[in-house]
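Below is one structure. I have some questions about it.
Left out: one protein chain. Kept in place: all the others.
Labels run A, B and C following the written order; every chain starts at residue 1.
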Amino acid sequence: MPGFNHLYIPGPTNVPDQVRMAMNVSMQDMRAPDFPAFTKPLFEKVAKVFRNTTGRVFLYPSSGTGAWEAAIQNTLSPGDKVLMSRFGQFSHLWADMAMRLGLDVELIDCDWGTGVPVEQYAERLNADVAHEIQAVFVTHNETATGVTSNVKAVREALDAAKHPALLMVDGVSAVGSIPFDQDAWRVDCAVSGSQKGFMLPAGLGMLSVSKWALDANKRAGYARTFFSFEDMIANNNNGYFPYTPATQLLHGLNTSVDMMLDEGLENIWARHHRLATGVRKAVAAWGLDLCAQEEKWYSDTVSAILVPEGFDARDVISTAYSKYNTSLGSGLSKVAGKVFRIGHLGWLNEGMVCTALSVAEMALIDTGIKIEAGSGVGAAITHFSQTAADATPKRAAA
Amino acid sequence: MPGFNHLYIPGPTNVPDQVRMAMNVSMQDMRAPDFPAFTKPLFEKVAKVFRNTTGRVFLYPSSGTGAWEAAIQNTLSPGDKVLMSRFGQFSHLWADMAMRLGLDVELIDCDWGTGVPVEQYAERLNADVAHEIQAVFVTHNETATGVTSNVKAVREALDAAKHPALLMVDGVSAVGSIPFDQDAWRVDCAVSGSQKGFMLPAGLGMLSVSKWALDANKRAGYARTFFSFEDMIANNNNGYFPYTPATQLLHGLNTSVDMMLDEGLENIWARHHRLATGVRKAVAAWGLDLCAQEEKWYSDTVSAILVPEGFDARDVISTAYSKYNTSLGSGLSKVAGKVFRIGHLGWLNEGMVCTALSVAEMALIDTGIKIEAGSGVGAAITHFSQTAADATPKRAAA
Amino acid sequence: MPGFNHLYIPGPTNVPDQVRMAMNVSMQDMRAPDFPAFTKPLFEKVAKVFRNTTGRVFLYPSSGTGAWEAAIQNTLSPGDKVLMSRFGQFSHLWADMAMRLGLDVELIDCDWGTGVPVEQYAERLNADVAHEIQAVFVTHNETATGVTSNVKAVREALDAAKHPALLMVDGVSAVGSIPFDQDAWRVDCAVSGSQKGFMLPAGLGMLSVSKWALDANKRAGYARTFFSFEDMIANNNNGYFPYTPATQLLHGLNTSVDMMLDEGLENIWARHHRLATGVRKAVAAWGLDLCAQEEKWYSDTVSAILVPEGFDARDVISTAYSKYNTSLGSGLSKVAGKVFRIGHLGWLNEGMVCTALSVAEMALIDTGIKIEAGSGVGAAITHFSQTAADATPKRAAA
Partner (left out) sequence: MPGFNHLYIPGPTNVPDQVRMAMNVSMQDMRAPDFPAFTKPLFEKVAKVFRNTTGRVFLYPSSGTGAWEAAIQNTLSPGDKVLMSRFGQFSHLWADMAMRLGLDVELIDCDWGTGVPVEQYAERLNADVAHEIQAVFVTHNETATGVTSNVKAVREALDAAKHPALLMVDGVSAVGSIPFDQDAWRVDCAVSGSQKGFMLPAGLGMLSVSKWALDANKRAGYARTFFSFEDMIANNNNGYFPYTPATQLLHGLNTSVDMMLDEGLENIWARHHRLATGVRKAVAAWGLDLCAQEEKWYSDTVSAILVPEGFDARDVISTAYSKYNTSLGSGLSKVAGKVFRIGHLGWLNEGMVCTALSVAEMALIDTGIKIEAGSGVGAAITHFSQTAADATPKRAAA
């Protein structure tokens, strides 16, 4: 189909030109003497994006799912009791993994459209005087429903209960896009992947761990090799890897974290909030509802939008794709057919949001859903115009 | 600035991924024995895009300006009388070149916002019973004002007058985007460049000539070497070039003409018309006027939009650029400050048009021009939704 | 340093331009309706490279190490007795993994420079009348020592003993380069990675399994999620993946397997044998020895070359790298300092081999090792000249 494919799924996200250029490389020797001069600063920069100063970062050639598994295998033991909650496809999948890996999962099922039930977590933690719970799991941003949970509040609940459990956070669609502070919140294992806020192709699983997680690693009872911290640490300490790393992606990552630190994390977070607000104003203008049930759950990286009763959101998505060359996110599992999703994270600006909203309008109209053409985009335009920085200095054409 | 730069100037246009991939090549020997197996079919495919079966196509490492000069040097002689008209910056520049190269230019100045004055051309041709006029020049699409002229009517005027003058057409922002038929209209020299409908970076000047132009070449009195047809023909006939060709761009061109012929020229023209109509509906919804004075002049590749009295269009353009990372076309020369331009040609679809319109709305609002947010995009959305093909088969992910 | 880096390690190998171009892509939706039209033929083509018609192929975003783990987790159970042998760093690492994952490893230690001890394997299999051995492991090509083992003979030993154990083969530096026939040898799990014969960047772990391995999967007792066959199969059957696949690499893989099947596997094997023979003739001309102790062990993908007593092979390697911008393979573990390695696999031709040999000569001379300048390259040149195909038809410049 003519024209660019417009990619507004919540990952993979759009890759900046600079990153794409950085990946257009010849291969190199991953055992070369100057390889550490490339990797060691890279590890440090990635840790800065997580705001992790106590521990370290692992970069696996894998996916976010792999990093989930790495977190469990390296800090827990089969049979360990853990506290989890489920309110969407990705929190479901992590819980499913935990159970399949033999953890004793205390699973709190919540409405899809809500997030981590901090009060219930607090209750359980307070009740667990024997400290049987070894880890508490949080899906920071549930990509399936567009819900952001309060990681900080979970940390506060742990601290209030003086509970030593590890805090495990799925930050795949959060880190590098919305506020995340591993140190301040003492997140022990923060999972992410390359294809979201890091603006890279899929292929890297990232795991940023605190020093407490590194301590736990020594007691962890899982058999492990590919994801083993020990092997990684022994090699990473010298700037190398226990097996051939995905150097092409590492070069892309090097550029993307430079760009992120150059823009500034707070600026990135503010940008995501402003752009996401535009999307939400559009949804309101259309007269539609978000899957996220309350404002406190609103995600600044993805919006899951409910279609009215009697319509199938899959028609919106397939129309956008087949008629307008635009990829919107589909509803997964329980919300299949009920929601379509707009990913608004990563390398994003006003014009890109308006593209997504415009195509969504066309697809909604074509599907027979009554909205006023231009209403949503117009609402976003008004918001963006009112909130634009007065003078955005342009960088020189690079 | 974060997010993609949105490029909606009337050239360079957006380069398709496939073309970009094709240009990511190592260098090669332009005298290799298998080089002609690449170039000969390429010449044929480019000629197809021009609909030229009587003559041949020249590919210069240059620009459209270079191809203008090539056309003059190779078919005319200093002092030759030629008929030209001026109604925008690019028709001005070609006339300026003709005068500086020593042609005896009979220049008809027209209102900017109109196009080639066919009736006046007809008059002069009819009056020129001695056939002193050696060539008639037509700027098919005046990129500065968004005006398309009627090449076919000029051919008819020539034929009605039984006048043997050559028909020289500047098709830089026309060929490959709007209807162009070199054979049917017997265009003798059709000039184009790589960075418009051909969807490539700038760097190639294209000149497609009829057999009558090749005949004229034998009599042409200009000294010439770099742009010489003779040198090109002697080498191109064997699949080679008289000097090192820009092989990287030729590889891109090979891919882009394949894409164009694959989509089909009529389909491309229809797509441009449909998308341009969306832009014009947006302009109307804003309550603004085009620089093109009548519908018959409307260009399907670029719209020059007048800002109301009391405003400076440069503010709209600089706002779009500095606040919204979007490149709109500026007003040139006489219309500087009066118009901003939206390029809508090349690798384009509905979502891309809506991007340009959305940013234009933000920039207009920020500049203080009263428009209703969403009105223009909404009008385009309605148009696109009403006119979308029912089932656009997707090509497999490539 | 000026000039290209010459990469002659046994992986990552040199990436063809065509593959590099294919990876220069924008991101795409891995849940799009036309994604299976891309992935399903891809799975089939990869299976053809393995010559696997009974089972299927898994493509993990990981590394060869990950595929090793996937093979074990999905077909065996903790405590299972397996037969392995160790004669180099990579056979060591796989055995180490097996032990750490809790298998009961019967490990035969062999001289480094030899390969899988087929006779001893046969003995153990014949002796194992109770069929306690669940799997037999073979490192097809030990990359550390440049030794190729006889997979077919192990299959014959299994068959002769009428032993039902699974045959697990590490084909990381073998598949796609030297003769490999999963069907004929009934290999149950064939492990490979993207960065060797597949001529891609690192980042994909490949596992090609027979139908017997798929049967074993149903009984396999390991907890697994990331590498789980079940999750992969459920999704791959529809052309999708259980988590975000590395689409950039999949596009590269699509191109590289097309190139491989286009060249023809037998032709690729013959090419590797001819080029490797040139390397071995050079080594002989230098008066040096291979680590591989007998001709039957010679690897056609990598040569590990012993330096004379009193010299440190690391000096050769660091000289090649720091003075001549060339990456040679280092000696690992037991053979560190004793060998340097030349990788000669993947996208390779005569000129590339001569590059590696020329630089090796400079580095040897600089290190003080007495060789005659030009002797090795000359021997290779003579071999290549004598064995070159008479008429290699060139493909058209693409």
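The rule we apply is simple: a residue touches a chain if its C-beta (ideal position, glycine included) is under 8 Å from a C-beta of that chain, and two chains touch if they have at least 3 such contacts.
The model shown is predicted, which means the values in this text are computed figures rather than measured ones.
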Residue touching the undisplayed chain, where the options are C:Glu44, C:Glu263 or C:Glu294: C:Glu263
Positions on subunit B where the hidden chain makes contact: 4-5, 7, 9, 11-15, 20, 23-24, 26-33, 60-66, 68-69, 78, 96-97, 100-102, 193, 195, 201-203, 205, 223-226, 242-249, 318, 321-322, 327, 330
Where the unshown chain meets subunit C, residue by residue: 1-4, 6, 14, 16-17, 24, 263, 268, 271, 321-326, 347-352, 354-355, 358-359, 361-362, 365-366, 372-382, 384-385, 388-389, 391-395
Missing-partner contacts on subunit A, residue numbers: 17, 20-22, 24-26, 28, 32-35, 37-38, 394-398
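Keep this in mind: only the chains that are shown with their structure count from here on.
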Most distant chain from subunit A by Cα centroid: B
Chain closest to the middle [Cα centroid of all protein chains]: A
Between subunit C and subunit A, distance of the C-alpha-averaged centres to the nearest whole Å: 35
Distance from subunit B to subunit A - Cα centre to Cα centre, in angstrom: 44
In subunit A, residues with contacts to at least two other chains: 4, 14, 24, 321-322
